[in-house]
Structure formats: structure tokens, C-alpha cells
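Sharing a structure, written as C-alpha cells. Questions coming.
The other protein chains are all here in position, but one chain of the complex has been omitted.
What follows is chain A.
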Amino acid sequence: MKDSPTTGHNDAGPSHGGTGTDLAAPEGTALENRFANPGLPAHRFRTTDTDPKAARNAERQVSTIFLLSFIGTVVFLVGYFALPIEDDKSLGRLQLSTLVLGLGLGFAIFCIGIGLVHWAKTLMPDHEQVELRHDIRGTDEDRRDATNIILDGVEESGVMRRTVIRNSLIAALGILPIPAVVLFRDLGPLPGTVLRESLWEEGVRLTRDPDGTPIRAADVTFGSVFHVIPEGLAESSHPIEEKAKAAVLLIRIQPEDVKPIESGMINQADWSYGGIYAYSKICTHVGCPVALYEQQTHHLLCPCHQSTFDLTQHCKVIFGPAKRPLPQLPITVDSEGYLVASAGFPVPPGPSYWERGVSE
């Protein structure tokens, strides 16, 4: 402490309840202390300190609160055994079970916490204590000693002299993270072409969601919207995953309302049939279903982040965080008059991913 520069003139360190630190006056003379250190306020005794009856009461309260915790534990156990979710997978039962388990366990733990705090506040010792604050910096002597310990260690290990050992150690530590790469690889495999492929391909019929009945082109009147899934979706191995890629919105508008293809766009002029347009329903932002179609403005709105796509401009993004237009599904009619895809999606539907490529 003696040589510590930060303590200044007060070698004993700041002490609580002392005369306090003098302020330095501009002329270098100490100002007189205009305020006496008030010190600690007088100790105020609690009723439980002075009245044995109150102390007994508090004791009873604490134990009652601890015993109340039993109720929560019992509620949890009863909920666990009386509301099994294995035999009834309905959502309502699951919600009730979760609610009872959570409230029971929460109440049990909460009561123990409340009881402990109440115990500490009413019955445990209540005297004031002063802890002096010490300088954080060690003395120069301690700092010198610490440096010497490290230098001695370096010297004794010979790491500076035996460079072969040192360099081989560095090399060993350097390749140690490689097993982590192998472990992370187990999280894979990389998506590959899975996100590029959907159930849509040439000749697949457009069917109604959810009952899977095919749609005639004549059924789609102007201003109407059909929610579409590919035929045979229910028979696929992962219907929900396939639906998340293949869901399509079918809209019929007056063909003259749609603006011509601009240069630089994919030539999708003949991808519609008589004003019937099929667009992916999966938002290119984070994949919510874009199905809010406004008949008058021909805008498609995503309910999650308000990305807005303009059907008259080939589902170009006109507002919101989405970056790419909704992919269009090329459609035509088969010999029986039903709508069919004439090819799969030209670009992967849905949100971006690393392997997708920047150009798409």
C-alpha cells in the first residue's frame, strides 16, 4: 500500500465512518469540512428482534409457506399421472397437462423461495456491516513477484531454447480443432438438391388443397383464388415437407392487366393459361405462406413481415423484406381440360440458403 500512487495522501485507505476525503482547493490548501460525516443511521430493531411472540409468529409463517410448497408438488404429481398425454394426443389435453405441470412446479419452487426470503428478512441476524473497499491494483512488489514466477516458468520449461518442442506443440494445438469439423459434419448432410426439387414436374395436375381434387381451367373464374397442392401429395413420403415446397396459389386475372416481360427476366410469357397464373405460396423472405390476395390491387401480402408482391409485375417485391419475386409455376391444360404443370419450378421456392446461388 505504501507506494501505491492512487491512494494519494490517505495511506490508510478510505475508511467508512472516518473524516472522509479532503477536497483539493485550487490554491493547494485543504478546504475545511463543511459537512460532518453522518455515519450509519441508528440500528432499527425489527418487531421480531424485540418481541418473542412476533418471532414465533414469523417462524410459523415461514414453515407454513414451506408447507404450502407441498401443494404445488402434489399438483405436479397428480397432473403428471392423472393427465397422461400418451393415450390422448389432442392439443387441448397437451395444453392442460403443460399448464398443470408448470403451475404446480412453479408454485412449489416459488413458495420455497418466498419462505427462504421471509426467514432471512424476519429472523436471521440483521446487524449493519461495513466492508472497506480496497485498491484493485496490487503493490509493485506483488506485481514484480508475479512477473518473476512467469519468467521463471518460461526459463525452467526451456520453451524458448527448445524450439523443436515448442513448434511441434504449436502444430499439435493448431490441428486440434479439426475433429470439431468432423463432428459438425454429422449435423449434415448439406441440403444438396433437396430444396431445388419439389413434386411439381411436367404433367402433374394442380389439385385443391386440402382434398386433392383436380381443377379444370374452366372452374377458375376471374378474380378467384385456388389454394393448390400437387396431385399425389398425400401419398408422398413426407407430405408436410413436400407441401412446404410445393404449395401454390392459383389466381385468374385479366391478361391485359399483367405488364409485359422486361428484359433480363426469365421469359415466362407462356407460363400462364388464359390469365390463370400459378405462383409459389412460400414467401422468399423466411417462408411464410403468402396467401393474402387483394383482388382489386392484385397484391399478394405476406402476413409475417408484410412483404408485398405485385401479381401484375410477375410477383415482383414492391414492399417489405423479401428479396426475390415469388417463383412462377409454368402451367397448361391436359387433354381433359385439367390444369397441369408444364415443368417444375424454374428456381427453388422459398427463402434463401447458401447453396442457392446469388443469381437466382
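The rule is short, and it goes like this: a residue touches a chain if its C-beta (ideal position, glycine included) is under 8 Å from a C-beta of that chain, and two chains touch if they have at least 3 such contacts; residues count from 1.
Simple rule for what comes next: contacts and distances are computed from a predicted model.
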Point to revise | Name under which UniProt lists the unshown chain, selected from "Polysulfide reductase", "Outer membrane lipoprotein-sorting protein", "Cytochrome bc1 complex cytochrome c subunit" or "Sugar phosphate isomerase/epimerase family protein" | key: "Cytochrome bc1 complex cytochrome c subunit"
Practice item. Taking the full complex into account, find the residue in A:His227, A:Lys316 or A:Arg356 that is in contact with the omitted chain. Key: A:His227
**Study point:** Residue of A:Gly138, A:Gly158, A:Pro210 or A:Pro346 touching the missing chain in the full complex
**Key:** A:Pro210
Point to revise | Hidden partner chain, touching residue among A:Asn37, A:Ser157 or A:Gln295 | key: A:Gln295
**Study point:** Touching residues (missing chain, whole complex) on chain A
**Key:** 44, 46-48, 117, 121-122, 126, 208-210, 215-216, 218-227, 251, 289, 291-297, 299, 301, 303, 306, 308, 319
